[in-house]
Each structure stands twice: as structure tokens, then as C-alpha cells.
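Here's a structure for you.
Omission of a single protein chain aside, the complex is shown with its protein chains in their original locations.
Moving on, here comes chain A:
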Amino acid sequence: MDLLIQLTLNGLFNGAHFALLAMGFALIFGTTGVVHFAYGPVYAVGAYAIWALAALVGLPFWAAVLLGIAFTAALGVGCYLFIYRPFEISGSPPFVVLVASLGLFIVMKNLIGIVFGTGVKTVDSVAYDVHFVGNAFFTTVQLGQVAAALLVGCGIALFLRASRYGKAIRAMADNREMATVIGIDTTRLSILVFALGSAVSAVAGALVLLRDGLNPNMGFGAVFVAFVAVIVGGVGSLRGAVIAAFLLAFVQSLGMWQIPTEWQNTIVFVVLFGFLLARPSGIVRRA
């Protein structure tokens, strides 16, 4: 029973991390249609920027996180304006943008190694506690991941429902051509969602910096999880992406209760393939 509780908690905490990544990716992909694989290295660069500001510059961690989030948002916007936007203007087919995104992924990943080195980066200045429920343990950082996922999720939901820009984003995600016809500035909205989505990834990056440390390859796993969550959740649905992120984490964790852990990734994807076969449009079907 102790193991089951521990695995459930692990699923919850990992699900929160996956949900943060999935929300950022879903915002960008669902609104602009750009399969932004470079989201992975953008997330990684954001985390490295926070590390640099905290460990090299010596800023307090909270200040480093705020500046890192702003930097990551700007980096995401830069990706859109300088890489994807020119293809949009020239009317390039989606697969060309996809290839550009993969190219950007590789360039950015290698740049991280060149600029920051290939070693693991950690922050020593932030101490955190260990808590327990019965015999099961968790850390303050893991609690922070759940809190961050809740706050960011609620914040984005509120923004999309209540604000003028949020409503415009929903309209654009629903039908880009119609949004343009009724006078919505889709370029400005694309800039906004790239900024928002990238900023959300920096929140996830800051917490992973505290929990596991950083390495130049961290972006691949992040964008992979985010992409799968968005597809399983139903493209265009933020709620679906969050549900799928938690589903992924719980299957990854609880699925190993009675199965050797070497099967972890295999069992996850067997379950997901089965799910997609049964429900190809994803968890949340759009009208």
C-alpha cells in the first residue's frame, strides 16, 4: 500500500510538470498551428537562463525566475518572428514549417552545449524540505510543481475566457480564416501565444532546475511529452492537454506497480496507442 501511495504521489507531481509543458505547447500549437518542436530547447534555454542569473550573476532565485520567464517569452517570440513568420508570409506548406522547427531544435540544442557546456547545472542556493504522508515522501519543489500547474492553468483559463485577447485567441484557434475576416490581428495574437506559451515553459524549467538539474538534452523529453499530451488530449483543447498530461504521468507511474520498471516507456505508449485507436480525436472533442 505504501508503494501505491508513493506511486500515486509521483504520478501527481510528474503530471503537474507535464501539464505545465503541455499547456504552453498547446497554446502555441492550438492557436497558430505551428508544430513548434523548438519548444523543447526554448524551455531548456529558459531554464539555463534562470540558472545563469541565479548561479553566475548571483541574483536571488525569485528574481532570476522572473527575468528568466521574460527572457524565455522573448525567445519564443523571436522564434516566431524570425523563423516561422517568414514561412507564413510566403505561404509555405505546413511541413516546411515543421522541418524549420526541427532544424531550429537541433541548432538551439547544440548552442546550449556550446554556450553553457555539456555538464549538469544545479543551484545550491535554494534549500527545500521533505514532507511525508504516512510512509510516502515528497519535496517542497514537487508541491511547487502542483501549485504552479494549478495557478498557471487557472490563470490561462481565466485569461482565455474573460479577456478580450483571450477571446480572440479562442476565435483564432477555432477558425483562423474567420478570425482574420472579422478583423482579428492574427499576427499579433501569434506573437502573444508564443510569448505566453514560452513563459509557461520557463516556469516548468525553473522547478526542474531545483529538482533534477539541467542538461542540454532536457528539451527533447519535454517537447515529446507536451506533443503527446496535446495529441491525446485533443488538438486545440487546453483542458484536454492537461488531462492527458496527468494521464500520461499516472500511467507511467502507477503502471509500474506490478510491472518491472524497464517497461515504463513501452507500457505508456501501448496504452496511448490503444487510447488513440479508440478515440482518435483525443480526450476532449471539439465541436
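Note that contacts are C-beta pairs under 8 Å (C-beta built on N, C-alpha and C of every residue); 3 or more make two chains touch, one makes a residue touch a chain; residues count from 1.
Everything below uses one rule, namely that contacts and distances are computed from a predicted model.
What protein name does the UniProt record of the undisplayed chain give, "Aromatic-ring-hydroxylating dioxygenase subunit beta", "FtsW/RodA/SpoVE family cell cycle protein", "NAD(P)-dependent iron-only hydrogenase iron-sulfur protein" or "Leucine-binding protein domain-containing protein"?
When "Aromatic-ring-hydroxylating dioxygenase subunit beta", "FtsW/RodA/SpoVE family cell cycle protein", "NAD(P)-dependent iron-only hydrogenase iron-sulfur protein" or "Leucine-binding protein domain-containing protein" are compared with UniProt, the left-out chain turns out to be "Leucine-binding protein domain-containing protein".
Taking the full complex into account, find the residue in A:Val130, A:Cys154 or A:Val270 that is in contact with the omitted chain.
Result: among the candidates, A:Val130 touches the missing chain.
Consider the whole complex, including the chain that is not shown, and state which of A:Gly78, A:Gly119, A:Gly155 or A:Pro280 touches that chain.
A:Gly119
Which of these, A:Asn14, A:Ser101, A:Ser198 or A:Ser237, touches the one chain of the complex that we don't see?
Of the candidates A:Asn14, A:Ser101, A:Ser198 or A:Ser237, A:Asn14 is in touch with the missing chain.
Thinking of the whole complex, not just what is shown, which of A:Ala179, A:Met218 or A:Val284 touches the missing chain?
Residue touching the chain left out of view: A:Met218.
Applying the definition given at the start, please give the residues of chain A touching the unseen chain.
These residues of chain A touch the chain that is not shown: 2-3, 6-7, 10, 13-14, 17, 113, 118-120, 122, 124, 130, 132, 137, 139, 208, 212-213, 215, 217-218, 220-221, 252-253, 256, 260-262, 264-265.
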